[in-house]
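The complex appears here without one of its protein chains, the remainder shown in place.
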Amino acid sequence: MKIVIDDATSLKDAVDTIVNLVEEGLFEFTNEGVRLKAMDPSQISMISFFMPKEVFSSYGLDEERKIGIDVDKLSKVLARGMKGDSAELGLEEGRFKITFSGAKKKRVFKLPLIDVGSGLEREPKIEYKNYIKMDSEAFKEVLKDAKLVSSHIRLILEDGRFRVEIKGDEGEVKEEFEKDSGEVKELHVHEGARATFPLQYLEDIVKASKGGSQITIHLETDRPLKVEYDVVGAKSVYYLAPRIEST
Amino acid sequence: MKIVIDDATSLKDAVDTIVNLVEEGLFEFTNEGVRLKAMDPSQISMISFFMPKEVFSSYGLDEERKIGIDVDKLSKVLARGMKGDSAELGLEEGRFKITFSGAKKKRVFKLPLIDVGSGLEREPKIEYKNYIKMDSEAFKEVLKDAKLVSSHIRLILEDGRFRVEIKGDEGEVKEEFEKDSGEVKELHVHEGARATFPLQYLEDIVKASKGGSQITIHLETDRPLKVEYDVVGAKSVYYLAPRIEST
Partner (left out) sequence: MKIVIDDATSLKDAVDTIVNLVEEGLFEFTNEGVRLKAMDPSQISMISFFMPKEVFSSYGLDEERKIGIDVDKLSKVLARGMKGDSAELGLEEGRFKITFSGAKKKRVFKLPLIDVGSGLEREPKIEYKNYIKMDSEAFKEVLKDAKLVSSHIRLILEDGRFRVEIKGDEGEVKEEFEKDSGEVKELHVHEGARATFPLQYLEDIVKASKGGSQITIHLETDRPLKVEYDVVGAKSVYYLAPRIEST
């Protein structure tokens, strides 16, 4: 196995879409690219990650492989990739090998493989009929507002607009985004939908999205939220369980 | 009640002259403007705050009102005001309502009202005869120097100069400002005065003054210190009890 990416720092950006949710992960190196599915330890959220082989400058695979890695450790190692370094991924003596090659020198890191279960997590089978595609930064700002008064946030997709409501002991917040505002790129509403989600998980989910990029939020009433975005050619899809209000 | 300020961030700057000293406060919305008097929980320092109605772009008041608010929470909400947002203050369903309006969207925060006593704090009746008006930054630097060796600072106004002396187990510091140095704007000395004050409170008092602005320090021997400065048109006056040396 010998997989090379020209820009080591972009690999770090891609892995960071995983590390905010899970500490350990089973990376599947398939003929199409690198895949990972994992649930966070509390089983409230899930990530389905895919980095197609086209993103790599070289993608040599003798056979498909599943490799368990400490994602947090991997992220820290990848953070040591300098601008201008390429990164090569491989296996050596039962270890995951990352080689940074820059103009001046090579640096080799080897990480132990770890046992992380089957990786058979299945994505929820839900037909999503409502979604909004919007600036990731604008959504992150909403979460910062929300955090001031509560630990949960209610998302509402209605005809022509996206609303959020946050109510807590310490106050409440209301915001809305009109379809034609600059921050909303697409808004598709079938029958409308609303559901409430834990703020901290939402923050972790969108944290790795880049400034100036978009995220897509799929919402069905009282069903898991689905959030999608791309980072350097890798596609990350997240699911987050709603809080069922006892009304 | 409907009070609007064009620049939401300036309201945050004004409220920050309060928040470093007190956590809760009774804001009085009067026909002249917004007033607040409060002592810090340890009763060592006091703030008298006034923001005249002229600072607001609209100041509509059906009747004068006293509103108890968690100042710390208010400051955090105001910190969410973006550059270019206006801020509208009002009351709705027994809550204090802050509405930020920007080019793209409105955001509404509501904070619970709290019970914070009468607000009948009275300012010390002292005839101050000595004062110095100086760069706030220069005074802040003095406090940083002082902090290295003690928790108290002695301020001395003499003919033609302002001196500080700090003595502690870990060393001592002496500094002086001549009347004609660039950092001193005005210096008025009647008979001279000296007193010692707790450093931490002084730091909290001057913290919200802006770089490039001036503060006025009124000093009488072994009497409370009076410090005044303006932030975005709001006037903050502080009193701080001296430490009476047992000589």
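First chain written, first letter: the chains are A and B, and each begins at residue 1.
The rule is simple: a residue touches a chain if its C-beta (ideal position, glycine included) is under 8 Å from a C-beta of that chain, and two chains touch if they have at least 3 such contacts.
As the structure is a computational prediction, the values presented were derived from the model and not from experiment.
K.L.:
From the listed residues A:M39, A:L111, A:I156 or A:V232, report the one that touches the chain absent from this view.
P.N.:
A:L111
K.L.:
Looking at the full complex, which residue from B:E176, B:E191 or B:D222 touches the chain that isn't shown here?
P.N.:
Considering the complete complex, B:E176 is the one touching the chain left out.
K.L.:
For the chain not shown, which residue from B:R65, B:K106 or B:K144 touches it across the whole complex?
P.N.:
Final answer for the missing-chain contact: B:K144.
K.L.:
Could you pull out which residues of chain B are in touch with the chain that's been left out?
P.N.:
144-145, 148-149, 169-178, 181-183
K.L.:
Applying the definition given at the start, please give the residues of chain A touching the unseen chain.
P.N.:
The list for chain A reads 73, 76-77, 80, 95, 104-112.
The definition used in the following text is that only the chains that are shown with their structure count from here on.
K.L.:
Which integer distance in Å separates the CA centroid of chain A from that of chain B?
P.N.:
Going by mean C-alpha positions, chain A sits 44 Å from chain B.
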